[in-house]
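Missing here is one protein chain; the remaining ones are kept as they sit in the complex.
Letters A, B, C, D and E mark the chains in the order given here, with residues in each chain numbered from 1 onward.
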Amino acid sequence: MATVKLVDESAASPRVKAIYDDIKATKKIDRVPNFWRGLAAHPEHLELVWSRAKAIMKPGALDLVVKEMLALAVSITNSCKYCINSHTAAAQKLGMTPEQHGELLAVVGLYNQLNKLADALQVEPDLLPKVE
Amino acid sequence: MATVKLVDESAASPRVKAIYDDIKATKKIDRVPNFWRGLAAHPEHLELVWSRAKAIMKPGALDLVVKEMLALAVSITNSCKYCINSHTAAAQKLGMTPEQHGELLAVVGLYNQLNKLADALQVEPDLLPKVE
Amino acid sequence: MATVKLVDESAASPRVKAIYDDIKATKKIDRVPNFWRGLAAHPEHLELVWSRAKAIMKPGALDLVVKEMLALAVSITNSCKYCINSHTAAAQKLGMTPEQHGELLAVVGLYNQLNKLADALQVEPDLLPKVE
Amino acid sequence: MATVKLVDESAASPRVKAIYDDIKATKKIDRVPNFWRGLAAHPEHLELVWSRAKAIMKPGALDLVVKEMLALAVSITNSCKYCINSHTAAAQKLGMTPEQHGELLAVVGLYNQLNKLADALQVEPDLLPKVE
Amino acid sequence: MATVKLVDESAASPRVKAIYDDIKATKKIDRVPNFWRGLAAHPEHLELVWSRAKAIMKPGALDLVVKEMLALAVSITNSCKYCINSHTAAAQKLGMTPEQHGELLAVVGLYNQLNKLADALQVEPDLLPKVE
Partner (left out) sequence: MATVKLVDESAASPRVKAIYDDIKATKKIDRVPNFWRGLAAHPEHLELVWSRAKAIMKPGALDLVVKEMLALAVSITNSCKYCINSHTAAAQKLGMTPEQHGELLAVVGLYNQLNKLADALQVEPDLLPKVE
């Protein structure tokens, strides 16, 4: 059960309604996902989060499907059930194939292992990045 | 200070030496990174980890640079200093541009925030993935 | 399904019963929450945990509602579903308003993002704390 | 060593310089912290992050010192060294006393323990929050 | 709902079927657990993961029940519901008593607390391990 009252589209204030319309148009979906309906309990916060998410999740130097795969990798590493579900769906909608999904899972699993081994060994960094 | 004794290339047993050579050839590097030198304290484990890492980190349905960027997203989410350093360097070597790096950081930051907000709101999943 | 057998109030040993009574009196609640009923499978551990929790969660230099909000911030960051639920309820009972809840969510979301960006950038601390 | 080139105040573009000035004025500090100098490698991202952080970290329904203490609780739970350092300093500057610091540490430690015990027991939520 | 299509034993390809048979024989169970049925959506990954898990989870310098208890400690710390469930069951099957389970929970809870306090205090390591 949600910890806040989800705001229905029919009950939204004009300010929230405008953001809901933008979410649906931007994401090409028919219904406002529960996440955004929960954030709408606090409209100012909804606006801050949505405007930034929209600015970041557009095609740029990285393709949108790559951005969704990065979001999925983060969500798996954080064990966020809602997010794993929605980013798996979103990446598939943008063209992630079953083979790509399988490879993503393999990479994400591998580095969750290797990250902890590196911490356990307490080895010093040795491949210095060239600074941009 | 490392929690195990790092195995120098000059002191490696033939079994470890063969893996070291494969690591350097596969990654096109001159020196065996500290991480693998630490794992070599337990040669059977080194072999299990390296053989799987090699099998996963080759070009496939996903490009190698995308795989490195996924590894970087996982490493940032896990706050693994050694790993952030080495995957930033590896992705740059494979062609990640400063603009792509900036967008990756923005996406990874955004979803570390949104993951926690979704957990805080305890909203139910609503975008069911089409199953493969 | 719980991984231990929850101990019902009616079936509790005198030692456990005394702790149950203290939990209900201290928290001003009618029923022993599932968490404590699960810990009661191991009475010595129940006693250690409850006595320390009671000593820490009393008004002091910080108000109790602030302590509950800190507990909620920790629980969200750890993605603990049971704990998010119970600390949201407890903070509301102690007077946390919807506006305060909204601001808490905004702060917790923000710093889950900024924490990871700071790790990704690997910048050195520069604001030394004055030591107490 | 940072994974991006930190942007010095003297070398900042007008767009970055304006944000730097706003950071210093808002936080009442003389020098731009390394975190923001690292983000400045990607000015659009710097702008998105700073504008939102500024909007959230102002006094509101919660006092600013409480917001800094929540930020510190999040940073400790995420083990972010840079962030623990800077939020400890910021909360002290805003008036957090040694006694309050000690109680904050006790609460944060306690719930990192209890969160994991609740997960380990897999008990169901039983204190439903009143929805706002 | 799973994010991949679970592969039924009756529908498994010969390659997957052979791994399923090995899983059941090795673990002395009648049915292939959902985790492995989900991995089977990508047979090459299933093979990599299973072969390594089998190599690691055999009696060696550590007893198998100790290895399962370590796996449970990791799973609790990661808050992985599926894993907490299955490793609790597996350790019990291998002989973990209720008293041992209670002590394991106490140790795991304690160090999730102390880990965060050590990070919060930012104290330097002082008990250098003797290197192997």
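Following the convention adopted for this analysis, a residue touches a chain if its C-beta (ideal position, glycine included) is under 8 Å from a C-beta of that chain, and two chains touch if they have at least 3 such contacts.
Note that the structure is a prediction, hence the values are computed from the model and not measured.
Every shown chain touched by the omitted chain in the complete complex is listed here: A, B, C, D, E.
Contact with the chain that does not appear here is found for just one residue of A:3, A:34 or A:85, A:85. Listed here are the subunit D residues that touch the chain not shown: 79, 84-85, 88, 98-99, 101-102, 105-106, 109.
Even with one chain removed from view, subunit A keeps its contact list with that chain: residues 76-77, 79, 81, 84-85, 105, 108-110, 112-117, 119-122.
Not every partner is drawn; the one left out touches subunit C at residues 1-5, 41, 44, 48, 52, 55-56, 125, 128-129, 131-132.
The rule we apply is simple: only the chains that are shown with their structure count from here on.
Note: the chain lying farthest from subunit E is D, by mean C-alpha position. Work out the mean CA point of subunit A and of subunit C, and you get 27 Å between them. Among the residues of subunit D, those touching two or more other chains are numbered 1-4, 41, 44, 48-49, 52, 56, 77-81, 85, 108, 110, 112-117, 119-122, 125, 128-129, 132.
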